[in-house]
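We show some of the complex, not the whole, and keep each chain where it was.
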Amino acid sequence: MTNSETAILRADGRTPDQLRDISITRGWSKQAEGSALIEFGNTRVLCTASLTAGVPRWLKGEGTGWVTAEYAMLPRATNTRNSRESVKGRIGGRTHEISRLIGRSLRSIIDTKALGENTIVLDCDVLQADGGTRTAAITGAYVALADAVAYAKENQLIAKNAQPLIDTVSAISVGIIEGVPMLDLPYVEDVRAETDMNVVVTGSGKFVEVQGTAEGAPFDRDELNQLLDLALIGTSQLAQIQRETLGAK
Amino acid sequence: MTNSETAILRADGRTPDQLRDISITRGWSKQAEGSALIEFGNTRVLCTASLTAGVPRWLKGEGTGWVTAEYAMLPRATNTRNSRESVKGRIGGRTHEISRLIGRSLRSIIDTKALGENTIVLDCDVLQADGGTRTAAITGAYVALADAVAYAKENQLIAKNAQPLIDTVSAISVGIIEGVPMLDLPYVEDVRAETDMNVVVTGSGKFVEVQGTAEGAPFDRDELNQLLDLALIGTSQLAQIQRETLGAK
């Protein structure tokens, strides 16, 4: 899969199973309990974690915490300017969909009982978009979340020995372009992909979300399997980067 | 998988790989160019197809048509009443997400060039909800769409020999409950599922969408494969029912 023929398919010179340059700047924001500026190539997402005591009304008295996420894009994160959703007065379907995906992904590795009646909101704001913004957001949000949990322990909002984080989580996009499965698509590849898949995987290698969409021709079982293989290569490397980032404090 | 032990898991007595009773009433609405009232057990969705000449502004002059969908639920389709989204003044994330899924699914089997500059809007309104509303909506919307295409030919809005429909499409939910993969989950099973997957498949057996979510514990490759096997059993039966319904005119 990584021979010279397919390699030339990628404008940035990567092999099909190669991630873009990944960078995570932990603690980029001075205000939030946890934060990370994450870069997947030219895609840049600022992730902040806001911790507050208490939970939404519908959870009160259950003794469990709550983790949720909001995703958004600056108007000029993209190549041409988009109207602000605040100006339009409504949030678009894509924004809603990605916010929900990030929230579910993070909740999958949180033990809300161990979190106590605390709420953590992850804000993932795309400062620059070049494909894979939702997967960068999930991967960066995990780092911000981990730091917010550490903050909660240091400030005795949760017990020192509580273990709200039961695993790590990261995400990557994969797709089929001119018949070749490829890892971590930038925008120019994303628009050409026949099939596009976002895969969210725990640090222990299990699936949290698998979202595959045929943008062009429908795909078969074999193609699905090749895409999942690639995704697991990518998320295992991302998990390693997350570990290094968090160890580095 | 269909032995007596697992069978008793299901409140309605089905085996794990068995669909609920499926019923499609073609032409339920007298007003629309195509329509179907589809039932998956107690789930009832009214699907109408509205055909109009012309396309949205951003497609004008391209010589291609447009197919889109809107999904909604009556306030008392569910066990307890929900506020109307029109009264709240905004559409929720779930509604947006499902509307987009239905639209993508139908566009995957439409040749928009062959459709000419015509627009078909599929409205999928859930009259009664008991799990699987999005998969019923896709399956019923296909029938409404096929009739709207037939109407377009009869009324010479598109050429008699044009073939806008390049395949059929249907969808089903699958999930893992207490470790057992199961087909076509009603509400009581849906809330208990550890993993929940919606699979959209063409009549020729290829994937259009695969959306798997770990609601409880993350799932492994093996479980993913069992769920896909089950989904293909279900969609192949749904494709057969669609063919019979449309042949029956």
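All chains are identified by letter, namely A and B, in their written order; residue positions are counted from 1 within each chain.
Methods note: a contact is a pair of C-beta atoms (placed from the backbone, for glycine too) under 8 Å apart; a residue touches a chain by one contact, two chains touch by 3 or more.
Note that the structure is predicted; figures quoted are calculated from it, not measured.
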Whole-assembly copy number, given 2 chains displayed: 6
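Keep in mind that, in the parts below, only the chains that are shown with their structure count from here on.
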Angle of rotation relating chain A to chain B [CA atoms, steps of 5 degrees]: 180
Touching residues on chain A, where the partner in the complex is chain B: 90-94, 96-97, 99-100, 104, 108, 167, 197, 202, 204, 206-214, 217-221, 224, 228
